[in-house]
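One protein chain omitted, others in place.
Right after this comes subunit A.
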Amino acid sequence: MTKQQFIDELNRRLQIISEKERKDIIDEYCNHIDMRMAEGKSEEEAIEDFGDIDELISDILDAYKINTKSMQDETFEGKMNRFLDDLFEGLKKIVSHFTSLDMDGVVHLLFELFITLIILAVLRWPFELIADLGDSLLDSVFGFGIGSFFGGLWHAVVMIIFIVLCIVVIINIFAKRVSHYRHREHDGKTVIDDLKESFSFEQAKENIHNMSNEKEAEAGAAHEKMYHERQPYDDKDDRTTYRYRDSSANSAVSILIKIFAVLCMIPLIGIMVGLSILLAIMVVCSVQGFTMVGAYLIVIGLMIGDGAVIDLISSFAFKGGK
């Protein structure tokens, strides 16, 4: 590993530490490497002498009392195992909490899940578009036989990426919603925020870690501790929403999302108008002495749902960060 690679790796994996401290740590290591090199060692040797970088990161985080249990086991298998364990735990919790959640919570949860699925279905279009574009492009470039092979391959790759993204997002959101309801803290975070955060894969892993972090914190105690653990969590939120805005990979998607959002909004607004007229008619009927309670409920429910969807889509697509 070169010195620059070492520095980058440390920077990447110590994101949770404040910038000043991180720089301090990295500077010390750099100094050490430089001095070793002055003695005649090569860059690679000096870094090798540091040993296993995973252990190093773990030790550093220990110094700041950051839970490092979840940082171990960086092998894919380890990660998979932990991921599956956490998933299983999560599902068990969900089941046990459905029985303890009041109706309101359950309805809320299901509604938001539904919205997430709709949003994901909408997002499928840009991916399909990209897939088809790539497909026809490759077709024309490579000529028929090979072209269609590459085209199919491209299509498959894009769809796989999309499916993985969906799974990550769904699990993420589900985990977060459950943990939100568990603590009865609705601190204003909606599905939109969760969705935005989900666009960063690292955040996804860290969320699973946070879930296990929260488990350990629960054994201890109070809401206060929970709140403090949420602080670094919230910092990351700001950073990921910032990342979401800055990263160029996402801006193409966000433009496409905006386009589709506008297209979706038009019929939705039309529905809203129609429902308002319907409501007016209902009122007129009531005045005439002809009340249909059931119909009222349906219309009002649809209006609320419609309003929520419009609101979700518009704030997701157009407000981006906070």
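A few notes on this one:
As a working rule, contacts are C-beta pairs under 8 Å (C-beta built on N, C-alpha and C of every residue); 3 or more make two chains touch, one makes a residue touch a chain; residues count from 1.
The rule we apply is simple: contacts and distances are computed from a predicted model.
Missing chain, UniProt protein name: "PadR family transcriptional regulator", from among "Branched-chain amino acid ABC transporter permease", "PadR family transcriptional regulator", "4Fe-4S dicluster domain-containing protein" or "Glucose-1-phosphate adenylyltransferase subunit GlgD".
Within the complete assembly, A:34 is the residue of A:8, A:34 or A:85 that touches the hidden chain.
Note that of A:1, A:16 or A:56, the residue touching the chain absent from this view is A:56.
Listed here are the subunit A residues that touch the chain not shown: 24-25, 27-29, 31-32, 34-35, 49-51, 55-56, 59-60, 62-64.
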